[in-house]
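Shown here: the complex without one of its protein chains, the others still in place.
Take a look at chain A:
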Amino acid sequence: MVEVPHQTPCSRIDCKNIASSLQCPTCLKLGKDSYFCGQDCFKKAWPTHKLVHKTLQPTTPYDPFPTFSYTGSLRPVYPLSPMRTLPDSIPRPDYATDGIPHSEQRLFRTTNIHINTAEEIAAIREACKLGRKVLDIAAAALTPGVTSDSIDALVHETCISIGAYPSPLNYYHFPKSVCISVNEIICHGIPDQRKLVDGDIVNIDVSIYYKGVHADLNETYYVGEKSLADTDSVRLVETTRECLDKAIELVKPGMLFREIGNVIEKHATANGCSVIRTYCGHGINKLFHCAPNIPHYAKNKTPGVAKPGMTFTIEPMLALGSWKDKTWPDNWTSATVDGRRSAQFEHMLLVTETGVEVLTARNADSPGGPVPRIS
């Protein structure tokens, strides 16, 4: 017998009777409690009552691509929550309206690399510090049982509270405000209703648009104790972290962008990991993605040399198995072809007169951080 809250009136509007334990079965499925005093009342109430069902979110999760041959065990869990909105007061990049970054496309593949002015650098520094703050807040919320969608909501609200626009939102029609990539997902995972599980490794990639410039950073985190106990996962994640650090050591004026990949692939190979080739680091300033293009694998021929004032990301993605990727039918989520796990770390960097400044550096209280490998 269901406990009926004391003196609950029947859910039919004109009925003044006390409700019995009779509940609308549809409401029950939707997670709502609706009590009626009797079958007759229920039938009478039905024409108006059923409208209530339409306003409730159907929480039955489903796979939107049931015929797709997934490469691993991860599945998307739809429906996605509705596209989030922002107050008008927050400045938006050009693609917020129609999804297309026209300002970027104008410069697509041109070879000139922008040197930021002092004002732009000041704005970028500030944006990067805020980006770090947003990422730390999102990472702190990671725990088994939360959905990636709820992390997205958190990121979105945090951006609003600091007056920033979440850069991924509507970028080439990306539906969410942050990329969350779990296990075999390399990058661009779309936040959905899947609950995180103890043993997952999760990458949160935060990008914000603040005072006319973009910031971009990501880290891979361990969810629950099981992931910290998994030898291969730890090896993968820590190697990726170290690859980024080693790459950053190279950065200074005169550095050739094509040499970054050599250092990354060397360390990855020494630790039994492969380097993803399809996605690269990129210039970033007033534009989300611009020149230079920075592949993470060895012996690439990407042109250009670093000069003081440039800002760009290095964001190596490594995998335990093959470097090849397969994209889901949502046209965003990129998974390894063999379903084995992938990890990524990203920093945004400024070339200084003498070397480099890591604009998105961790703070002492940032969640996550390196862990020793399991021998």
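Definition applied: a residue touches a chain if its C-beta (ideal position, glycine included) is under 8 Å from a C-beta of that chain, and two chains touch if they have at least 3 such contacts; residues count from 1.
Keep this in mind: contacts and distances are computed from a predicted model.
Trainee: Tell me the UniProt name of the left-out chain, picking from "SET domain-containing protein", "Prefoldin subunit 4", "SKP1 component dimerisation domain-containing protein" or "F-box and leucine rich repeat protein 4".
Mentor: Missing chain, per its UniProt entry: "SET domain-containing protein".
Trainee: Touching the hidden chain in the complete assembly: which of A:Leu80, A:Val146 or A:Val305 does that?
Mentor: The one listed residue touching the chain not shown is A:Val305.
Trainee: Would you indicate which residue among A:Glu126, A:Glu259, A:Asp338 or A:Glu357 is in contact with the undisplayed chain?
Mentor: If we include the chain that is not displayed, A:Glu259 is the one touching it.
Trainee: Any idea which of A:His53, A:Arg75 or A:Lys324 touches the chain not displayed?
Mentor: A:Lys324
Trainee: Spell out the interface residues on chain A facing the chain that's missing from view.
Mentor: So the residues of chain A touching the missing chain come out as 94, 97-100, 102-103, 105-106, 108-113, 168, 171-174, 187-188, 252-256, 258-259, 277-282, 289, 291-293, 295, 299-307, 315, 324, 327, 331-332.
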